[in-house]
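Removed: one protein chain of the complex. Kept in place: all other protein chains.
Per-chain numbering from 1; labels A, B and C assigned in written order.
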Amino acid sequence: MIKVGIVGGTGYIGQELVRLLNKHDNVEIKFITSRSYLGQCYEDVYENYRDILKIECTKQDIEAMSELVDVVFIALPHGIASKEISSKIINKTKVIDLGADFRLSNIQLYEKWYKTEHYNKELIKKAVYGLCEWNREKIKESQLIANPGCYTTCSILSLAPLLKEGILEEDSVIIDAKSGVTGAGRSLNLGTHYTECNESVKAYKLAEHRHTPEIEEQLSEISGNKIDLTFTPHLIPMNRGILATCYGKLKNKMTYDEVKAIYQKYYGKEYFIRLTKKDIFPETKWVKGSNYCDIGFKIDERTGRIIIIGAIDNMIKGAAGQAVQNMNILFNLDETIGLKDVSIFPI
Amino acid sequence: MIKVGIVGGTGYIGQELVRLLNKHDNVEIKFITSRSYLGQCYEDVYENYRDILKIECTKQDIEAMSELVDVVFIALPHGIASKEISSKIINKTKVIDLGADFRLSNIQLYEKWYKTEHYNKELIKKAVYGLCEWNREKIKESQLIANPGCYTTCSILSLAPLLKEGILEEDSVIIDAKSGVTGAGRSLNLGTHYTECNESVKAYKLAEHRHTPEIEEQLSEISGNKIDLTFTPHLIPMNRGILATCYGKLKNKMTYDEVKAIYQKYYGKEYFIRLTKKDIFPETKWVKGSNYCDIGFKIDERTGRIIIIGAIDNMIKGAAGQAVQNMNILFNLDETIGLKDVSIFPI
Amino acid sequence: MIKVGIVGGTGYIGQELVRLLNKHDNVEIKFITSRSYLGQCYEDVYENYRDILKIECTKQDIEAMSELVDVVFIALPHGIASKEISSKIINKTKVIDLGADFRLSNIQLYEKWYKTEHYNKELIKKAVYGLCEWNREKIKESQLIANPGCYTTCSILSLAPLLKEGILEEDSVIIDAKSGVTGAGRSLNLGTHYTECNESVKAYKLAEHRHTPEIEEQLSEISGNKIDLTFTPHLIPMNRGILATCYGKLKNKMTYDEVKAIYQKYYGKEYFIRLTKKDIFPETKWVKGSNYCDIGFKIDERTGRIIIIGAIDNMIKGAAGQAVQNMNILFNLDETIGLKDVSIFPI
Partner (left out) sequence: MIKVGIVGGTGYIGQELVRLLNKHDNVEIKFITSRSYLGQCYEDVYENYRDILKIECTKQDIEAMSELVDVVFIALPHGIASKEISSKIINKTKVIDLGADFRLSNIQLYEKWYKTEHYNKELIKKAVYGLCEWNREKIKESQLIANPGCYTTCSILSLAPLLKEGILEEDSVIIDAKSGVTGAGRSLNLGTHYTECNESVKAYKLAEHRHTPEIEEQLSEISGNKIDLTFTPHLIPMNRGILATCYGKLKNKMTYDEVKAIYQKYYGKEYFIRLTKKDIFPETKWVKGSNYCDIGFKIDERTGRIIIIGAIDNMIKGAAGQAVQNMNILFNLDETIGLKDVSIFPI
């Protein structure tokens, strides 16, 4: 059994990790830390665990934990993990950080977009960006995984094959993304007060969202070209799910089948990536509650653009599910263990 | 492996059966029938099964199916199963009917409330009402299970211990129930058109809902007294979940602990029934996506009433989940197999 | 023109007052006070007033305001108005308090249910309970109106005719009420965080909600008998609206038409109270955005009960609309001025 510790286990992503790890056949949860619910029993924090999970929430001490577990999952706001994780820790245990601190290899970009100094520049070099389908081999050999962001995962998976094959004009990419409200977490905020976001839609952080450099850095690396793109997130009145509507200009005229062949080349054998049929497009309801990423596309012949739609569950493939998938890779398990649930419908 | 056939596998309850049975370790789905999607591949009907379930939807022929499977699940509108099921069929295979045709032992009640003749009066006698926690022993020995209704399950589980112990005035019971929109199924209807039921709440079928005689018959049998009650269902703008707010007059003054002891007597060992802590009350979100029934109560000292709140997922404990639980009982399996998922949150 | 001041004009009820008073032909808004948005322009607080309402939010000084306006609307949490309002103030201006401080004539009840001392016992005697349809004559002659609560308005209007006519057993009344989330106001709270209350339903404050004594006191006065009842509020995932499902035992068998005649006797000439047709029941969507209260009922012949359904917009008839209606009465205007909007549908 893999012994795991979950740091920040009572936030939304933390509790999703708890759910997935608690039912994982090869895992034993040893610790759940929580600042807000310190000392409380997990079943008293989340009523869905009544009579099921009686672990007590403990104090956050990652160094001590690293002596006792095989892997630590960290689900904390950005800026904390880089202070708490050290080389000493990752020599003793594997670390999967679900925050942003180790995602950008370019420290200047981190400091510019996050408007804060980075506290652990050395460790960034040891981190591997945990986008499973693209970095599987590197992940296997790493002790520190930077689990990708939610918008990022959906955007990169949707665009990467086309950019890698070089069929899009590099400066033509726009991502118009739509997210459910869980993306904003459990902290109270007027913008996520029920009556403020229900029955309305809005764009936010235009040209300023922090997932932008993360998407650009990864796509640039994959494509071998510098990619600068426009990313616009929107808040949708629903609990879960991300839909990324991606636009790009085709360098040359292409048929549906030619593009499809590219996706099949990269994703044909990927369990968690599904291509929709022609003229069927992903909807968040079909991936909600699952670790799947659905991708479909349409060529707009009149304008020479291609429109790619990607859909994921932001809490699973976009966070906790991908983290568990990374763990499976790290421990040489079948990547799909504990992650095979299809979406419950309608839910 | 238990070979199963699912009749009516593309309605909402049918597809929930498909989901639960598809991931059940001891089950092999042999047939899914569908009139609406005859001949289509399941992954083309429900996109969440893309690349996962490639079974073709076949014609409904229960007699032929009964030769080939160990159990048939029937998820059809009322009035059909009683025509299609025969003694011959239940001699060959077990049948779990999720419709209403075999739930009422009193045929007159059936014909009065359903405003139709009953086509198979003989078979009713052989049917067992599949409320697992109360009829477990009878279920084991039956070939034909009448799976309870959704409102019914929640209402009976909430009230049965108190009525069995005789602490409520028999003529004082009122059930004010609230259901998500999946309760109305997948058939198109102005009342369940998104913009007609979103952002609104209403009561419907006042004093006329067909689950009323079902609740009364079962509670009368459990309590040993004739129970006539008022049942008012409401439509809530959400996908899933039933909350039953039940009211009864206490015959004598009782303390919280005395009532709690009654619930523990009947449900203390039940895996799928959870009692909330004092002054914590069930919410549908904590059971959604699971087979749990959560129950809590409050004594209103000023009026001598007790208020009991029950919550279930109408599609799982109120339909497909309980059907699988019945199957587990019928085949002498651990009742919880395939049903241990806790609710995903927030979803 | 009636000069008005609005105290607490940036909370949900306050801004609803602003909306209704701003478009009222006979009203001029002189002051809007706000602690949270002091000094800010109203259009910067609520973007729907962009380019429309450029009043600056000022400091709360009711005494100074009383010199300059004809009527003060107070939309503050309970416990404040009773400290801020004095005989001196109500000698100078009319006051319509939308809080709870002057609603209960029985001070002991106030102190018991609100768990606080009452700071202005003398003034309670001068206050009139502003339930327009029942207290119209008294309202006309008062300087201090206690505007009813939201649940209260809906519950009393639904039950009062039947209790006044004495056709219900006095100890048989149960009110099972459902409210949209605006009922909880704009203050941040985990329970009204979008992802915590969306797609779920729950009961709360069982046997303890503060509107209970208010309903009981008014119904007791109207009926001439002491009424003790059970009141259970529920939170519904929608922005607005209250549905009250009321239950009572009929003393004697009655026909639909007999009961209907009672409602017509009391409400036949009331502009804002509408009786639905037989077997049509109120839904919150038909009153949302309006000052109407819709009422329908069903006799449950099997149990001798009557079920009455009332529906209002909690923010309008249950708060700001009724307050404006009270103002119209106080100033001898047609009661319907500024309040004739029907609900927008679907919204």
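In this section, contacts are C-beta pairs under 8 Å (C-beta built on N, C-alpha and C of every residue); 3 or more make two chains touch, one makes a residue touch a chain.
Everything numeric here is computed off the predicted structure, so don't read it as measured data.
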{"item": "Residue in contact with the excluded chain [from A:Asn198, A:Ser223 or A:Asn326]", "value": "A:Asn198"}
{"item": "Candidates A:Arg50, A:Lys164 or A:Lys288 - the one touching the absent chain", "value": "A:Lys288"}
{"item": "Options A:Leu243, A:Val259 or A:Val342, residue touching the unrepresented chain", "value": "A:Leu243"}
{"item": "Residues from chain A at the interface with the omitted partner, ascending", "value": "171, 174, 176, 178, 180, 195-196, 198-204, 206-207, 228-230, 232, 234, 236-241, 243, 245, 247, 281-285, 288, 298-303, 305, 307, 309, 346-347"}
{"item": "Interface residues of chain B (partner: the chain not displayed)", "value": "12, 181-182, 186, 188-190, 192-199, 237-239"}
{"item": "Absent chain, residues of chain C that touch it", "value": "12, 15-16, 19, 22-23, 44, 46-52, 182, 199, 239-240, 274, 276-277, 280, 283, 285-290, 294, 340-347"}
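As a convention for this text, only the chains that are shown with their structure count from here on.
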{"item": "Self-contact between copies chain A and chain B, residue sets same or different by half", "value": "same"}
{"item": "Whole-Å separation of chain centres (CA-atom averages), chain A against chain C", "value": "46"}
{"item": "Chain B and chain C, separation of their C-alpha mean positions in angstrom", "value": "39"}
{"item": "Chain centre separation in whole Å, for chain B relative to chain A (CA means)", "value": "37"}
{"item": "Shared-contact residues (touching 2 or more other chains) in chain C", "value": "195-196, 198-199, 237-239"}
